[in-house]
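Encoded as structure tokens, the structure appears first; notes follow it.
A single protein chain has been omitted; all remaining protein chains appear in their positions.
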Amino acid sequence: MRWRCRPAAVARLGAALLLVGALASVAACRSRQDDRNTLVFWAMGREGEAVAQLIPAFEREHPDIHVDVQELPWKAAHQKLLTAIAGNTTPDVAQLGNTWIAELRALHALEPLQPYVDHSSVVQPADYFAGIWATNRIDGTLYGIPWYVDTRLLFYRKDLLKAAGFEAPPRDWAEWSRQMAALQAHAAPDHYAILLPTNEFEQLLSLALQQDEPLLRDGGRYGNFESAGFKQALGFYVDIFKRHEAPLLANTEVPNPWTEFGRDVYAFYFSGPWNIGEFRHRLAPSQQAEWATAPLPGPHGPGAGIASGSSLVIFRHSRQKAQAWLLIQYLSRPQVQQQFYRLLGDMPPRRSAWQGDALRNDPAVQAFRDQLERVKPTPAVPEWERIVTEMQLVAAQAAHGELTVDQAAAEMDRRADAILEKRRWMLDHAHGARR
Amino acid sequence: MSPRLARWLVNGALFGGAAVAVLPLLWMLSVSFMAPGAASSLPPPLLPAHPTLGNYRELFAHAGMGRYVLNSLFISSAIALFALVCNLMAGYAFAKLRFAGRERLFQALIGALVVPAQVAMLPLFLLLKYAGLVNSYAGVIVPGMATIFGIYLVREYARSVPDELLEAARIDGAGEWRIFVQIVLPLLKPVMVTLTVFTFLAAWNDFMWPLIVLTGQEHYTLPLALASLAREHSEDTELMMAGSVVTVLPVLLLFLALQRHYLQGLLLGSVKG
Partner (left out) sequence: MNRSRTAWLFLAPALLVLGVFFVLPVIGALGLSLTDYDLYALADIRNLRFVGLHNYWGLLQRPLFWSALGNTFYFVAIGVPLSIGASLGAALLLNSPLARLKPFYRTALFAPVVTTVVAVAVIWRYLFNTKYGLVNYGLAELGLHPVDWLGDPHWAMPTIIAFAVWKNFGYNMIILLAGLQAIPPELYEAARIDGASAPRQFWHITLPMLKPTMLLVMVLTVAGYFQLFAEPYVMTEGGPLQSTVSVLYLMYDDGFKWWNMGVASAVAFLLFGVILAITIGLLRLARRGEPA
């Protein structure tokens, strides 16, 4: 091999490297200087983009505070949060999926908020939907303030239901079953009564929360999926697939559920509030009168739903907790929440915010308003997210007919018990998370 | 087969291969100048109907791209600079200085190449956590300051430095450090360029480790920022393509400018194995 090299190349390269290094360190230093009165706020996905528009008004009210909104992609958010906690690089305030609160509390990452609420005239616990507020209390201590709420219910096609002989959406499981059977009898080939994507846990979880038994037993030490109530919910869920009233598809295999809903492929769609906007945006104007929303039917009358959504939290290592609380208070004001709803369609967690015109006059959101009075929290253990992921993997197998309901329930308990092994050990030993 | 047909086939195949290799990059460049939404239409347009710089403006004005470019430049330059110093010294020592266990140590290093870097990542993260370097430039730079490949590269090249030259200098009473700086380094210039280009490109393109160790976006490198954008703005084809251009173009230009050094390094690093 021959090596020839013009000395100029070396010199130029070296000079370029030095210059660039100097430039970048200048940039790095400058940003560090104004850290003192900067409040770092981590928000996820679209919420991050929308909230940035609400911040200028806050900064005008508090000229001494600069809010640095950092957007995290939803799918990377969980990992980024844990890494930040591990590395002691947490922000001051963050938006948190409310099922993550227990996990972050186990890491001693969050600031208890009850003392702040006690002195606040803005955040009124009684004004919040009870089920949502409860998701923010872990073992009696409050760690988050609900920011927006999310629950799952039924989107349905009024015209298809009418054609099958029903004037109103179902109110209990028996009626729901009758309607799905009638719809399926009327349906064209490859058309279905309902869409229940097999890789989404929220549907089965909603049905399970309608039962009396808790999902975990003995203080979150063991799974409770073999309870009579859960088996009833799982049986109801699996039977829909067995009767071919729902297709065995994951949501990745249904690229565009909205158009298909418009094309009569599905009469019911069990999903969340963001779809209101999607349907308005994607269905033809002529079809807008044909779809509506309905609260979830329960085993015997109106049923419970899941209490998901995001909360605002303050991190324990923040050095500006007072300022952070000011931001949370600002974002919790009913009129700011209405603004937020207009920007994004995220539903407010407090009843007074629902008094605004945009929400009050919208028939599609009224079913959500109704459902939100009946939402229930999921078990507040750090392992819940993994347990519910496993629950759905097993449920999908049952839906495919690979497991019976009893076998599936037993398998869910086995997996949950394995995941909870460390938690049991922790609870049974003195130096656990509860020192 | 007639010679003319053979010539036609060979050059045709080369042209086809080059087209497959380069067209996606040209397509990226073209789409980056299209107006938002223009690429998502049928038939897919190949050239922008109304070329615009709007996507780039959006990237730098709103998505903070300028910051990420500086981050990438700073991190990659720092790694290239530190790795150059460490690897040059070590490679020279392995090639020209005598000490007990030299060959065995070198063999051990080469053997360690089999261990995938990812094996070290989890404990490395914990190590940096206790050192307080998570989410800092140093967290990305420090583990890259020396590479086995770089040491190997320098050693291979430095072996061609004549021993007599070094001995003569020693007889003249020159210290080892002076010999290294004044006699050896000038001779190693070509491998210095090669090594710098190699490390710079590798650091620029690195993804997994920065993804793990950088948590806040103020330290993000271009690939991280792009991956993050891609998860939230996947529907904005034109914006993403502009982001890809900003990420890819600097390394492509660097490669084109110093191509010979890069390819020589690639061969030196592999031919002997």
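Letters A and B mark the chains as written, and numbering starts fresh at 1 in each.
Convention: a residue touches a chain if its C-beta (ideal position, glycine included) is under 8 Å from a C-beta of that chain, and two chains touch if they have at least 3 such contacts.
What you see is a predicted model; the values in this text were computed from it and never measured.
If you put the hidden chain back, the residue from B:47, B:61 or B:127 that touches it is B:127. Think of the hidden chain as still there; on chain A it touches residues 75, 78-79, 82-83, 85-86, 103, 106-108, 199, 250, 252-253, 255, 382, 386, 422-423, 425-426, 431-433, 435. Against the chain not displayed here, chain B makes contact via residues 3, 6-7, 10-11, 13-15, 17-18, 20-22, 24-25, 27-28, 31, 39-44, 85-87, 89-90, 92-94, 97-100, 102, 109, 112, 114-127, 142-143, 145-146, 148, 151, 176, 180, 201, 204-205, 207-208, 212, 222-224, 226-227, 230-231, 234, 237, 240-241, 243-244, 247-248, 251-252, 255-256, 259, 262-263, 266-267, 270-271, 273.
The definition used in the following text is that only the chains that are shown with their structure count from here on.
Centroids of chain A and chain B (each the mean of its C-alpha atoms) stand 39 Å apart. The part of chain A that touches chain B in the complex is made up of residues 1, 3-5, 7, 9-10, 13, 17, 20-21, 23-25, 27-28, 31, 40, 45-46, 70-76, 80, 83-84, 86-89, 91. For chain B in complex with chain A, the touching residues are 67, 70-71, 73-75, 77-78, 80-81, 125-126, 128-129, 132, 134-135, 137, 157, 189-193, 196-197, 212-213, 215-218, 228, 231-232, 258, 261, 264, 267-268.
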